[in-house]
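Every protein chain except one is present and positioned as in the full complex.
Order of writing sets the chain letters: A and B. Residues in each chain are counted from 1.
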Amino acid sequence: MHLVRDVLDKKLMDREDCPMGRVGGLVMHVGESGPPRVTHILVGGPTLWMRIHPALGRLSSALGQMWGPRRKEPAKIPWSRVETVGREVKLDVEGKDTGALDWEIWVARHIIEHIPGGGSEEEE
Amino acid sequence: MKKILQLSLGIITSVGGFLEIGSVTTAAQAGAQFGYKLLWAILLGTLCLIFLIEMSGRLAAVSKHTIVDAIRERFGFPFFFFVLLGTVLVAFMVLVAELGGIGFALQILTGIRFPWWALPVSFVVWLLMWKGTFSLIENGASLLGLVTVSFVVAALRLNPDWTSAASGLLPTLPDDDKSKYWFLAVSILGASISPYLTFFYSSGAIEDKWDRTYLPINRVIAAFGMTFGGLLSMAVLIVAALALRPKGIQVETFQQAALMMTTALPKWGFYLFALSMLFACFGAALEISLAISYFFSQGFGWNWSEDVEPSSDARFAFVYTLIIGFAAVPLMFGVDPIKITMMSMALTSATLPLAIVPFLFLMNDPIYLGKHRNGWISNTVVGVVILISFVLAVVSIPLEIMGG
Partner (left out) sequence: MEVNVELLIGKKVHDADGNKVGRIEEFRVTETDKACTLDAYLIGASALIQRLSAWTLVRPISRALRSSNVYSVYEVPWQDMDLTDPDRPKLRIAKADLRRAR
């Protein structure tokens, strides 16, 4: 398997087949001995902006702490939760529990549901 | 039978390409100033679009990825972001122009000036997206867009010399005002080969749940849909050539463009023009709003669909709410939609390579398309479109300054 072609930027699906964003980054542990291991999948704005320029990453991180769900760090999903890597990366997690959908939930609750006809998140 | 009804996806796509305010304005200007001499530009745009649209549909049906999905996954976030910047900014300008076009049409019908229509029009477009489904938008806009067939009726009633018109299908230079001629040629191509059409079409194919069994009908839809739009655009040019050129009327305002229908259809022409523009610009506004929202959502991996309630794809809904709202602002202050149209067409041309070059890679990707990859004909066409897009990118802005 190749990380950039087959994993990075791929869509993430949770155990209920709900989309939970895309693979924004991958954390690799480089130890004293043994091959490096991919330990986590990163999802979230600052990770993406860092890929363009570190200053944009820092700006995104700072803004993200001022409003919205106010995450201090990008959503980090352990690689051990990966079920399959194919057209999408399928995870054995509940999307809402990972933090990957924090912005989606925040926009839904604070903006969309206040507009008539926007609907509401009835299933939790 | 169900597959044939998908023709509406082709029609709404081509309405957004050929019958929106930019295309109609440039076709009218071209006919009024140069007669049939620029028909070749519409033909070229139509041929390019037939291939590009077919490819967008094929990619979606086989790989279950939209073009934007594929750009993000294959080229990575940084490249995707630059394509987003280039195409979305320009598409937003076109959206402003389309909302202005609806406002202009209502101005003709009611006498109330277009800035007053900016907010109500934006609200109606937004409401349709908020409450409507993809099918409703696709079929509704296509059905309403059929009123533009009145341009063909007008063209036939004016009894053009078809041999003369046919000669316009091959490029011939005018005797004077060459920079204006090339400016209009570039504008026609920029107005028709708009990247957002391919994003919209491939997203529509996913919304309509296409699979490999749709490949044959995809070819029919792309060919029929774009030909429909191209022929209507040619009809606009022919009508302007026969109705405005002999009177020396240059199309500088929307109202002057409206005059072209009154020669052929004295009683109803003016109103048919207004209605045609109303529905065509409406369809285009919906298409562009969706295309921009699709671009963000697919690229960032958000939930997206017109067929679910807004809270289920909150960020997708938020994007189109925001852009439609912002698009109304310049119009409320009376910014001329025609000027925005001309600028946006030059900028579309300037940013075209960004959107078309990825096509060449994606349509040859064995992982996405398997045996349905491009053959040499399609690759040659994409190559030609890339060449055209680079030429347009280089000349569009200087020509805008010189000839616009």
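Following the convention adopted for this analysis, a residue touches a chain if its C-beta (ideal position, glycine included) is under 8 Å from a C-beta of that chain, and two chains touch if they have at least 3 such contacts.
Given the structure is predicted, the values throughout are model-derived calculations rather than measurements.
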Among B:W116, B:W268 or B:F361, contact with the omitted chain is made only by B:F361
Of B:K3, B:K64, B:R157 or B:R373, the residue that touches the missing chain is B:R373
Where subunit A meets the left-out chain, the residues are 1-5, 8, 24-31, 34-39, 42, 47, 50-51, 79-80, 82, 85
In the full complex, subunit B touches the hidden chain through residues 74-77, 360-361, 364-368, 373, 379
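Note that in this section only the chains that are shown with their structure count from here on.
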Rounded to the nearest Å, the gap separating the Cα centres of subunit A and subunit B is 34
Residue set of subunit A touching subunit B in the complex reads 4, 8-12, 18-22, 24, 48, 51-52, 87, 103-105, 107-108, 111-113, 115, 117-121
The subunit B residues in contact with subunit A across the complex are 63-65, 69, 72-73, 76-78, 80-81, 130-131, 300-303, 309-312, 314-315, 317-318, 321
